[in-house]
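The complex appears here minus one protein chain, its other protein chains still in place.
Order of writing sets the labels: A, B and C. Residues in every chain begin at 1.
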Amino acid sequence: MSLGDWIGQSENLVFLAVGVVMLAAGFWVVTSRNLVHAVLMLVVALAGSAALFLLLGAEFVAWTVVLVYIGAVVVLFLFGLMITRAPLRRDPLPLDHRRRWPAALVAVAVFATLAYATTAFFGWEQGEAVERSLTGDLGELLFRRFVIPFEAVSFVLLAALIGGIVLARKDPRE
Amino acid sequence: MSLLDNVWVVLALKLGIAVVVVFAVALVIMFAELKVSAHMQHRVGPYFAGGRWGWAQVFAEALKFLQKEDLTPRDADRPVFRLAPMVSLLATFAVIVIIPLSPKLVAVDLDLGIFYALAAGSVSTIAILMAGWSSGSKYSLIGGLRAGAQLIAYELPLVLAVVGVVIQAGTMSMVGITEAQAQPLFHLGSVGISLPYVLAGQIVGFVIFMIAVLAELVRIPFDMPIAEQELVMGYLTEYSGIRFTMFLLGEYAGMLAMSAIAAVLFLGGYHFWGLNADWFGPFVLLGKALLLVFVMIWFRWTWPRLREDQLQSLAWRWLVPLGLANIAVTAVLKVVL
Amino acid sequence: MSEPEAPGAAPAPEAPAPEAPPSAAARWAALAGSSEFSDAFRTAKVRVPRERWVEAHRALKPHLPFFGWLSAVDWSNEVAVGDPVEGGPVEERYEVLSRLSDVTAGEAVILSTDLPPDDLRLPSLTAVYTAADWHEREAADMFGIVFAGHPNPVRIYLTDEFVGHPLRKSYPLLAREVKPWPGAVEVTPLPAAEPAPGESGEGSG
Partner (left out) sequence: MTAPTDRDLLAVHRSEAAVSVELVTPEMTLNIGPQHPSTHGVLRLVATIAGERLEKVQPVMGYMHRGYEKLAEVRTYAQINALVNRIDWVSGFANEVPFILAAERLMGVEAPERAQYIRLILTEMYRISNHLIFLCSFPAELGAPTPLMYALRERERVLDLVEGVTGGRFHPNFNRIGGVKPAAGGGSTQRTRSQDLSQGFIDGTRRAMAAVRAVCDDLEGLVLGNEIVQQRTVGIGVLPAETAIEYAVSGPNLRASGVPFDLRRVEDYLPYDRFDFDVVTMPNGDNYDRCRVRLEEIRQSARIIEQALGSLPGGPLQAKVPRVIKVPRGECYVRAENPKGEMGYHIVSGGGRRPYRVKIRSASFCNLAVLPWLLEGALIPDVIAILGSLDFVLGDVDR
């Protein structure tokens, strides 16, 4: 398939546009000196990923991303930032730039790992197009085939939750 | 390609109509609030504008707001400050799109209708946090923080209440849920009797849903984020002119949207015993939604406001466990029956 | 609430003067360790020297726990506004007054002390009566009295830049000087009535 054909398909055009926006937003997230702006750009990036899932026909995953990541996780981020150190004035909060190179290295490594894992597992062939909604299949997969990993992850998250509470809670005797 | 274009055109048309209708109904709700509150307080309310009942009052107020200066405080974060009201309004409209007015009159019928509505609605939290932080005012910041805490706390009961309905209906589609409530529940002789979910097992869910909706909409008794007496309107403090109007419209459109969703989920949507849903559907749904809106207005003018910590304990100690119990009971009944 | 059972009222019969029961002012004066008191106009008033100011309050506190108010009077012969005291010059001083009462029977006394105009210092009562806090700040604002030992000696009414102490008799009332108050001619006889004797006749034009 030539590049021209690839671009000729409208889905691919949308994919391209969303990808560019996501990349720009992601870049903004790591370079912005204003923490709140960074988080808001994260919202754009997440919305982009939701749009990508929509393009793939995975509605349920897309709306889950919106509900969980934008509606809850980012809100928690913002909440935490505002209650601690979001500057009210416009002067930028100086972020620590000393570790930017190691951070970039880690980011590249994560990207490489994920890209390798994806291509190694699925290969480069085009998957078959899915017409119907995948919600049911997703449920089947999660609660039949992968129920033990699913429960394990839930357990880990619960442990993390409890740990978070224990850490955050100040000892009243202090 | 031309077909695709057509789809977009149709969608744009539908959206345009939806926006106009929503604005009109929002204005009606605004007027209703003025009049209802007045009568609850032994007042007459709007009286002069327009000649009779002061019907033109809302238009006069809209005009007044439009010609007011759109102020941005010096310490505000300009782009975020200006974007926040639009995000708020956008989130509300995104919710409204999926409400089915009749079996055929649906802007978008998504498989995951209600799930989508919850997701889209949760975005409005971001708008409030944006407004609260970017205003550069401490009162706004506290209001934004309260809103954040409150909306996170009430997202959960809202979803839990919906899950009960979804289990009972076996679908997340708004049309599907409506139709499921039109199915005969039992037979009296040869006549099949259908009941809306509020009467058929989801009364607890309905109550939780409405309480959570009040909190999501930041209406009394849960209006701590704007709390005029404490925070001088909280995250709205610094807004004026058209941007304030957008928040205001967002509030009333949100009331309409959430009431309509509640009507679909629990009150049988566009169905009403003996009325043809194709013809009367929109009016039935609107009637049900406006009834719920009236209840919200009623609460607004009779109750004082709770405190933030009391609201949190209400959410976590009562609504979440009740919602979970409701799901468990519904699931068991679904399997048994 | 229970312990200040108005002992000032009960031990009255044991007081020294047998023929006439001693006045309330006399009893409070005895308690405060002072012999100067007056009972005119049903207002018991006890004078204490400046050195005994805090002690006197401390002695009265168990009986009179309610600190009504504290203020001062600038006794001066040269007044910028208002009328000087009639009937001869007064001894120039600042008189600080504090009123104490109970919360049961309405027993009350005004304690007063004198400060020379060139040395306006007085120990603070805040250690004895918490309620004296704001009253002392007000008196400091208005009269320039320095309350030694006050925990928060900042201005209460006036801005930090304000110069002067408005309730001193030497402080002019500027508005009054710019535009005289019509009060000087306020008594106008009614058209029908005959002019009344005295000042009102002079005042009417």
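In the analysis below, contacts are C-beta pairs under 8 Å (C-beta built on N, C-alpha and C of every residue); 3 or more make two chains touch, one makes a residue touch a chain.
Note that the coordinates shown come from a computational prediction; the quantities given were computed from them, not determined experimentally.
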item	value
Of B:30, B:112 or B:224, the one touching the omitted chain in the full complex	B:224
Those residues of subunit B which, in the complete complex, touch the missing chain	37, 40-43, 138-139, 142, 146, 220-221, 223-224, 227-232, 301-310
For subunit C, the residues touching the chain missing from this view	1, 40-43, 45, 65-69, 71, 73-74, 81-87, 97, 99, 103-106, 110, 129-131, 133-134, 142, 155-159, 166-167, 171, 173, 176, 181, 183, 186-187, 190, 196-200
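We adopt the following convention: only the chains that are shown with their structure count from here on.
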item	value
Contact graph of the chains (line, ring, star, complete, other)	other
Chains linked by the largest number of contacting C-beta pairs	A-B
Where subunit A and subunit C are represented by their mean Cα positions, the distance between them in whole Å	74
Whole-Å gap between the CA centroids of subunit B and subunit C	63
Where subunit A and subunit B are represented by their mean Cα positions, the distance between them in whole Å	28
Of subunit B, residues touching subunit A in the complex	4, 75, 77, 80, 110-112, 115-116, 118-120, 122-123, 125-126, 129-130, 132-134, 136-138, 141, 144-145, 148-149, 151-152, 155, 159, 172
Interface residues, subunit A side, partner subunit B - complex	10, 34, 36-37, 40, 43, 59-60, 63-64, 66-67, 70-72, 74-76, 78-79, 82-83, 86, 88-90, 133, 135
